[in-house]
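First, the structure itself, so that you have it in front of you.
Removed: one protein chain of the complex. Kept in place: all other protein chains.
Letters A, B and C mark the chains in the order given here, with residues in each chain numbered from 1 onward.
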Amino acid sequence: MASFEPILTRHIHREDSHTLSGYKNVGGYKALEKMFKTMAPDEVIEEVNASNLRGRGGAGFPTGVKWGFIPKDSHKPTYLICNADESEPGTFKDRLLLNKTPHMMLEGMIISSYAIDCHLAFIYIRGEFYQEHKILEKAVEEAYATNLLGNDILGSGFDLEVVIHRGAGAYICGEEMGLIESLEGKRGWPRIKPPFPAIEGYLRCPTIVSNVETLACLPHILNRGADWFKSIGSEKGSGPKLYCISGRVNNPGVYEEPLGILLTDLIFKRGGGLIDGRELKAVFPGGSSSAILRADEIDGLRMDFDSLSAAKTMLGSAGIIVMDETVDMVSVCLNIARFYAHESCGQCTPCREGTTWLVKILNRIYQGNGSLNDIDMIFEITDNIGGLIDFSKGSFGKTICPFGEAVAWPIRSFVEKFKDEFIAYVAKGVEVS
Amino acid sequence: MATVVTSYEPTFWDKLYIPALFQGLMLTLKHMFKKKVTIQYPDEKHVPPEGYRGLHRLNKYPDGRIRCVACEMCAAACPAHCIHIVPGPSPWEEGKERYPVRFDIDLLRCIFCGFCEMACPEKAIELTEIYDFADYSREGLWIDKAGLLEIYELTKDKNFYDNSNEE
Amino acid sequence: MPLIKIDDKEIEVEKGITVLQAAIDERIEIPYYCYHPALSIVGSCRMCLVEIEGMPKLQVSCNTTIGELPPERKKDGKYDMIVRTQTEIVKRERENVLEFLLLNHPLDCPVCDQAGECYLQDYSYKYGRAHSRFLEEKRVRKNEYLGSNVIINHNRCIMCTRCVRFTREISGTNELFVQARGDVSKISIFEDKSLDNMLAGNVIDICPVGALLSTDYIHKNRFWNLEAKKSICTDCSVGCNILVYSQNNRIYRLNARENHNVNGYFICDIGRYGFHRYEDAEKVTSPLIRSDGGFKPISWEGALKEIYEQFSMSMSGEKQQIVGIASPFHTNESLFMFGRLMNNIFKDKSIIGKLPFIEDYEIHFDSGFRISKDRSPNRKGLLDFCPNLEDEILQKVKAGEVRLCYALDDGVDRKLDEEWESFFKSQRFLVVQTYAMTPLAKLAHLILLGPSPMEREGTMTNDQGRIQWLNPSVSLTNKTRPDWEIIMEFMNTVGKRELKYTSVNEVNLEMGERFPDYRGRTFFKIGYQGLPKKNITTSRPSEGRQAIQ
Partner (left out) sequence: MAQNRTFKFTNPQRVEKILSQYPDKRSATLPLLHLAQEQEGYLTSAAIEAVAELVEIHPGEMMDTVSFYTMFYTKPMGKNHVQVCQTLSCSLNGADSLVDHISEKYKIAHGDVSQDGKISLVKVECLGSCDTAPVIRINDSNYESMTVEKFDKIVESI
């Protein structure tokens, strides 16, 4: 692999990277000018399609294909929503972008809106991101002041309004249908699909929901061309990717690397290895919703969509959480389960009842009152919430939104891969009694 | 295969009939010294064994609440249609929110099959060992809630007839 | 028309309907809780999962629409969709969902009013697992009042949100909502904004479990003791279709019955709790005659003899001498007989009037449900069978000229104003046919014991001209006679006729002979869904789909 130069995070260390002038100094909004001058909306879609850009929010759906789903003959307005509701544990890449280069994302939003003929776009930002909200508000204000937003942008005849919408503390609102419901002022209960948001989303109009990082990639694609973008990373997923490393590593943080980088490189080179030189025990490769990997499973594992699904986990939001040998897996599993029980929206039966049940069982095991039977039951319950995980046949999701799978995968993997620790807890309980 | 049956041919002694006569007298004599089976009812009372199906009772919890929740499963199971229940909201703060306002059993119709006991999900109705509850009127054999609870008080600790024997 | 296969059944269905709907239409059982044909689809209970060929995961049948495939992509060469509802994986999935639903659901079926008509109970029995693996304590919350007539038992709630959607989409009143999220969520009301709209009682009907309870019925009886009769509501001229549940001739509750030409799936609370008015009324138990300022019982023969004597006196005069007061609370058959009595026997010596119609405000819901301002059930029938109705009878009839006044009773809550009271008081002989001691009955000289609204049988014509069958939900008590029979005896007595109808059906047939609009509208033909009058082609467009639950 050729040496890689950061693209999205190249200028974030500059003091003024979050201001309009700072962004313009490093070549910001050039793509926009180029696009307005030389490209028709269809050409933009084509270019993005050619770049093989896959959504960075977790599902990895090709962005250009998603744009193509919007009905052409619809009389309804089209909406773009930037999903800045980053709540996945272990993920903080969007926060960095919002903090440091909000204009890059805004430029991406304008490009995307132009491609799908949208004139009102929303940024759904997490309620907890108070500072980021302030920065973003300022950035949007600046953009309006310099005719980058509003009517007749840069004399192109294209109009776009951008509204920043603050969430209020609900993990599920990061799911696109939950987000749309929340934006409509309702509780964030994901709507049942079909119809998909590209057909009937916000206010039952065609809507595209894109992650911050996805949008931030767009200016670069237009600037340097799809072929350049495609050349970064592996064939199956191209482009730069922000990886978040946290947990028991020396240098936690966000690192930009191409898709398909080795997981071990990320942990030991960029992350600086484990604290106190301890042994690696396990790692979440893609936020807490991905299945956990044991230390012996990560050799040679590449961080892209397909390699990770082959390893029965997923890239997700690329939030890498590192656990060392001292970490108690049962308590971590309980922590994760408790998080999902708290964040379950309570709409579908399996998720509402199952998540709490899992917490109760795990808690029992943790307290030393479990039995071997409980361990098998966890397998069954996770299967019942999130589906039988058979990657050769696809997953059998059983809930309206992917939350069910997001609960089932990690918890199941914990019990599967660290069964001996769970058994030890059970045995401890038996001894005591 | 046919079986050949030979009829019994009486011997000489058999034909005399005297040994047989003494055999019979011996048996009678033997029983004269055995313990007598007859019970001098009503002075003495038969004590029925466990599981005897006699008069019904309505059970209570230790704190005095009636176990019955008036679900009418017993009435539904009753082949003689002798159970009549009027449900209502229970007067107790704790526990189940429903209880029988009236609970009547027509003992003249009852066939003491015990289906009610089996159908009861709350272990509220039970058949006791009481068998002598004859009365002079039909009305007297219509037992109500108070009556059933009284039977519970009489039988909850020990066998009804054991009790009477001691006194 | 797409052709689909569900299990082994080939079905041709309308394009765009859902798999669940197709299955319901064909009476193929797919269990469900959150779906209701009148409400929007949320797909949250996950009970109706089915296997569809070519789809990687199980699909919720309530949200899977059936479309048409191009010929080359048809399954097995001819089907647009192949659905399996009974495979191992589907059955296991049902078992799993039921296990989740029952985790925190109390096992208090003996106490629960829904037991016996509960789909959680039924499906658990059919598809569930026999034993619970849940070792922890169940979630326990106190019951709450949602409205003056509705109690919620949170423990039993399975969060299907049918009730919430009902208040948003049908009643449009929005009182109910889901509070909090996850497993602590519950159905709730906002402070003092309680669930007290005109349709509130329907949430009890649509609750698939025993979470929403009626204060009127709670702890009163068990479902299997009750006998359900299909009838119609008589509290306004819409004529909603209802189910009347009774035991030993006592009515315990009313539920809505589906009829897309009339009321859809719902009824209003006026009708739902209206039956108490008849129960609470002071009942008459025998024909009565006035004596010494009070009433004393009289036999039917005696009563008829009395009528004959009064009548023969009245017929001797020259002027109009018979006044008939008809009522829109009676069946077409009674009114037909009444019209015959007045018009054919008394002819020009009679005059037919009526008490003023009971009217209240009209209520329209955006969902299409309505409560008519005409709060009498059969105004159309009254006008059809008594065409020469005199509107201003108070002015037309002069006191002293009338020998006999024959009044059919009106609604139980009918009050008499002064004018009418003095009108009735001035009658020399007032015969009232009633079941309760109404203000009108108190003025009578002779009371003929007729059936109460719940005992009546016959047809009624609603304000859309639809003829519906009022089915008696409780049987007649000893001395009560059907209205038409009393009028028939009246006719035989005073008119020397020899009418010998033995049942209301015969009256109905005779009525059809004489009134062409009603020809062929027999009980057999109109059935439980009713039929429009002959000269009306459609009363209201039929929309909406049937529901098994």
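Keep in mind that, in the parts below, a residue touches a chain if its C-beta (ideal position, glycine included) is under 8 Å from a C-beta of that chain, and two chains touch if they have at least 3 such contacts.
Quick caveat, the model's predicted, so the values are computed rather than measured.
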item	value
Partners of the unshown chain among those that are drawn	A, C
Sole contact to the chain not displayed, among A:8, A:153, A:208 or A:336	A:336
Contact partner of the left-out chain, one of A:70, A:111, A:143 or A:183	A:183
Residue among A:91, A:238 or A:313 that touches the chain left out of view	A:91
Omitted-chain contact residue, chosen from C:87, C:132, C:148 or C:174	C:174
Per the touch definition above, residue among C:65, C:188 or C:505 touching the missing chain	C:188
Residues from chain C at the interface with the omitted partner, ascending	168, 173-181, 188-191, 193
Touch residues of chain A, complete complex, unshown partner	77, 86-92, 95, 120, 126-131, 161, 163, 165-171, 182-189, 203, 244-248, 252-254, 284, 288, 319, 321, 323, 327, 332, 335-336, 339, 342-343, 345
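One rule holds for everything that comes next: only the chains that are shown with their structure count from here on.
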item	value
Whole-Å separation of chain centres (CA-atom averages), chain B against chain C	49
Whole-Å gap separating chain A and chain C, where each centre is the average of the chain's CA atoms	54
Inter-chain centre distance, chain A versus chain B - centres from mean C-alpha coordinates, in Å	73
Chain B-touching residues of chain C, taken from the complex the two chains share	108-111, 115, 143, 218-222, 224-225
Contact set on chain C toward chain A in their complex	41-47, 49, 56-58, 60, 63, 93, 96-97, 99-101, 103-104, 133-136, 158-159, 178, 180-185
For the chain B and chain C complex, residues of the former touching the latter	69-73, 76, 87-89, 96-98, 121-122
